[in-house]
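Apart from one protein chain that is not included, each protein chain of the complex appears where it belongs.
Going in written order, the chains are labelled A, B and C, and every chain counts its residues from 1.
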Amino acid sequence: MTPNETRFRVRYAETDQMGVVYYSNYLVWMEIGRVEWCKQQGCSYREMEGEDGILLAVAECQCRYLAPARFDDEIVVKTWVEQANPRLVTFAYDLQLAASNRKLASGFTRHLILDREFRRTRLPKKYFPMFGLGS
Amino acid sequence: MTPNETRFRVRYAETDQMGVVYYSNYLVWMEIGRVEWCKQQGCSYREMEGEDGILLAVAECQCRYLAPARFDDEIVVKTWVEQANPRLVTFAYDLQLAASNRKLASGFTRHLILDREFRRTRLPKKYFPMFGLGS
Amino acid sequence: MTPNETRFRVRYAETDQMGVVYYSNYLVWMEIGRVEWCKQQGCSYREMEGEDGILLAVAECQCRYLAPARFDDEIVVKTWVEQANPRLVTFAYDLQLAASNRKLASGFTRHLILDREFRRTRLPKKYFPMFGLGS
Partner (left out) sequence: MTPNETRFRVRYAETDQMGVVYYSNYLVWMEIGRVEWCKQQGCSYREMEGEDGILLAVAECQCRYLAPARFDDEIVVKTWVEQANPRLVTFAYDLQLAASNRKLASGFTRHLILDREFRRTRLPKKYFPMFGLGS
C-alpha cells in the first residue's frame, strides 16, 4: 500500500512562544493523516465510529522531532499502516515540509479496537481488506 | 451572588509566536470559570450533563482583550451569572493577573438549555435556585 | 471586495464530549480565514509580522453560534474586512457547512495595529490598498 499524503498549512494557533509549532500538535496532524488514510481506502472513520460503533482508541504514541515547523508552512503528512491484526492497529507517519521535502518528524500511533462501551473487540470483517488482513 | 474566583497558571501550550496567550484560549478559561461557578453553587456540571441530560450549549460569546497574558502568569477568572431564564443563561467573566490585579479581559457567554438530542428545553426546577430563578 | 473563501475539514481534536466542535475552535477558524484573506490580497501575514514587525493583536472578538459543526464536516469560512483605519482593523466572518451552505456561525474580530514592542502604531502605507484605505 502506498502511504496516504495529506497537506495543510500550519495555523497561528499551533505556534508557541518559541516561534515554532508546539509539540503536541504533531499528534493532531497524525490524526488528520489517519483519517485521510481511511478515506483513501474507501472508508470513513466517521462512519466506522458512528455506525459500526468501532473506536480506534490510542494505546501508545511516539514522535521524533527533527526540525521545527513554522506558521504558514505547508506540511505533508505521509500515513501508512505498519502493523495490523483484528485487535490492534499501528499507523506510522512521516511529516515533511512541502516546499523542501525536509523531514520534520516521524512517529507512530498504536490503536486498540474498542466497542462503544470501551471494551476490547475485534475489527469487523468488512474492514479487514483495508488493513491488509486476510479473512 | 458573589462571583466565583478560579486560579490557574498559563500553560506554555497556550502561548503563540507573538509571545503571549493565543486569543481563543480565553474562551477555554471562561469554561473553567463557569464549571467552577457551578461547583460553588453545589452543583456539578458533569452531573447536569451526564445524569440530567442538560447541555448548556454556547449560542454566543464575546471577549474584549485589554492586556496580554504570558506563560506561567497566574490568572484569576471571576465568573457570575448576568442573566438567566429557564431557557437561556448568560455568564459574564473578568480575567485578571493574580499578581497585580491587572485586568486582562472581560466577556460573556450566552447558553441555550438543550436536551441530549440538541433540542431546546427548559432548565429542570432543581437548578432554578442556583441561577437565581424563582419557582 | 469579495470575501475570501477558505475550506477545511473538522478535526477529531476539535470535537468535545457533546459530540460537536468545541466553541473556542471557531476563533481558530476565523484566524485561518484572515490569514487566507491576506494572501488573497497578495500579502503574507507571516511577512507582515516577520519583516515589518506589524502585529494585528486581537482587541475584541464576538461569535454567534447557529448550528453545530461535527467531525469531518467540510467548513467554509468567508472572511472580509468590515472596517479599517490605520490603527484598527475589523474582520467579519461567516462560517458554513460546505455540503449544504447551512450557516454555522458568524462573528468578527477587531485588531489593533501594534509594533514588536506591543505599542500601538499605524499600519505602514504599503498595506493601505489591501485594507481599502486611501493614501
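Definition applied: a contact is a pair of C-beta atoms (placed from the backbone, for glycine too) under 8 Å apart; a residue touches a chain by one contact, two chains touch by 3 or more.
Owing to the predicted nature of the structure, the values given are computational and were not obtained by experimental measurement.
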Out of A:35, A:55 or A:130, point to the residue that touches the absent chain in the complete complex.
-> A:55
May I ask which residue of A:7, A:64 or A:122 touches the chain that does not appear here?
-> A:64
Please identify, in ascending order, the residues of chain C that touch the omitted chain?
-> 12-13, 15-20, 22, 24, 71
Positions on chain B where the hidden chain makes contact = 8-9, 11-13, 28, 31-32, 35, 44-46, 71-72
In the full complex, chain A touches the hidden chain through residues 18, 23-25, 27-28, 31, 49, 55, 57-65, 68, 109, 118
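Going forward, only the chains that are shown with their structure count from here on.
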Central chain, going by Cα centroids?
-> C
With centres defined as the mean of Cα atoms, the chain at greatest distance from chain B is chain A
Per the C-alpha means, the centres of chain A and chain C lie apart by a whole-Å value of 27
Cα centroid separation between chain B and chain C, in whole Å?
-> 24
Could you please state the distance in Å, as a whole number, between where the Cα atoms of chain A are centred and where those of chain B are centred?
-> 33
Junction residues of chain B, two or more chains touched | 18, 24
